[in-house]
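A single protein chain has been omitted from the complex, and every remaining protein chain is retained in its original position.
Moving on, here comes subunit A:
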Amino acid sequence: MNKLALSDEILLSIEKPARYIGNEVNSVRKDLSEIDVRFAMCFPDVYEIGMSHLGIQILYDMFNRREDVWCERVYSPWVDLDRIMRERNIPLFALESQDPIKEFDFLGITIQYEMCYTNILQILELSQVPIFAKDRSESDPIVIGGGPCTYNPEPLAEFFDLFYIGEGETVYFELLDAYKENKKNGGSRRDFLEKAAHIPGIYVPSFYDVEYDADGMIVKFAPNNANAPEKIKKEIVMDITDTYYPKKPVVPFIKATQDRVVLEIQRGCIRGCRFCQAGMVYRPTRERNLEMLKEYAYDMLKNTGHEEISLSSLSSSDYSQLEKLVSFLIDEFRSKGVNISLPSLRIDAFSLDVMSKVQDVKRSSLTFAPEAGSQRLRDVINKGLTEENILEGAGQAFEGGWNRVKLYFMLGLPTETQEDMEGIAVLSDKIARRYYEIPKEQRNGKVQITASTSFFVPKPFTPFQWSRMNTREEFLGKARIVNAAMKEQLNRKSLKYNWHEADLTVLEGVLARGDRRVGAVIYDAYRRGSLYDSWSEFFDNRKWMAAFEATGVSIDFYNTRERSLDEILPWDFIDTGVTKEFLKQEWQKAVGESVTPNCRMSCSGCGAAIFGGGVCFEN
């Protein structure tokens, strides 16, 4: 059995020691003498969150299929252990071997949300790897970032040696081969980075210089190394059936957020909501073959012993084989005590029928995400969900026994008016009214409608990337308008309204559309003790505000400034396939309140057809 990196005394005095011992079902152990490349795969948040992430499970499985590579996992130590590790100078270790990360060849970090950026610095520091890439020596691991936030990696540019832009299944092996080759030839770290720069999708931030003008605008973004290309094109798997997917995902001992088999049924989304980054950067939509999914469902349940299976995709209802897949899952597994969870389903006759089979109607709620309170604003954001759709779906559900509804909206969307905000309350009330149209004796008690609003953050590579973002005060003012409107509704007693934190949103805005200069703020905030910022109990806005103050970085420059369409954006060097021209058109159409059909209705020529497959070639 393994020797642990932490003593019994430490493990018995912290919360949930199971986070740090490895040894889980399906975790992979290898004989070091047969390994050429050691890869530490990190999700910079606590174990239970990190273990729930599908992408890591995919790459973990893929890497470990190679005999010469051993991929291990590492997550952010919780604050209790963080303190102990700092006090006693214990280096951060990987779960499988319990060996220090600093002895690895690679430290790969998946970057899923902006508010984990300080946790990335924690991982580096606890690993005893220099936080800034420029300070790393030949013996330090190569630090590589991947995941959705790398569609604007610039705020993190100084902390990473490499970024992998796009889907991990394609060129990682090429990168590892280049590394082995370079090591064999006695090449240096820099030699490797130069070779890596030739691999499609790989971005070496130190090989690029950015110049700004007196107003702080980017005037030039260009390679400073002959090996670095001007544009980095995202990597993407076109055949997502015949590719890597884990049949034996790791099963944690403690309950993870996602304690179930996750079946990814498709990638991308045909809808084209204008605020949604995933919907743009994962284009084109690609479906997995039904037979493959059936086989994986069976094998993954068998190999993990999980009692639940969940479908994963941005919009499950758009998967063309959904009915067949769902009936298969119900017929095959329901009798064996397996729960089937179906997130992101549009509410209609089919989904209600399925839901009544797989969940307890009395205890479950219906979810709609209209995102905006009025049809006008829904047209602006290209959300193809109408009031009729909602009332119709809700009506059917109410008749089927449901009486709880959750509604998700955003505040602060471009062109938003007071009427749009109040529309949130009006729509909520209309749903309640629809409920009370049912004869009293057929109702299932009272209706309960919960509307939640988040604040809109413009994201890179969306049509709204040029949009001005609201200030904290504007956001909160809008939430108050909605709240007041809720109180004026006929069915106010059945309506509940929640809104998000505004401070966090403001910060997310800066990190999402920031450039390299924002890196200094992240570093400074981390030095002031910021960590686990996505956890409300740890987020401390004062530390961040002090960091902006100290570094002289202006929040308004990144958030509330109007961007012109010809300005050089920090992420312009990345090519997602979707053209800037298309995004501009979409932005103009948004302002003109004009909708764009989804990819199945008709192609709008976004540019993603260049990848030669998926929905663009269905017909």
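As a working rule, contacts are C-beta pairs under 8 Å (C-beta built on N, C-alpha and C of every residue); 3 or more make two chains touch, one makes a residue touch a chain; residues count from 1.
In the analysis below, contacts and distances are computed from a predicted model.
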Protein name as given in UniProt for the chain not displayed, "Radical SAM-linked protein", "Xanthine dehydrogenase family protein subunit M", "Energy-coupling factor transporter ATP-binding protein EcfA2" or "Sulfite reductase": "Radical SAM-linked protein"
Among A:53, A:267, A:306 or A:459, residue touching the chain not depicted: A:306
Of A:113, A:173 or A:253, the one touching the omitted chain in the full complex: A:253
Among A:8, A:31, A:388 or A:566, residue touching the chain not depicted: A:8
Interface with the undisplayed chain - residues on subunit A: 1-2, 4, 8-9, 11-13, 17-18, 21-25, 251, 253-255, 301-307, 337, 339, 360
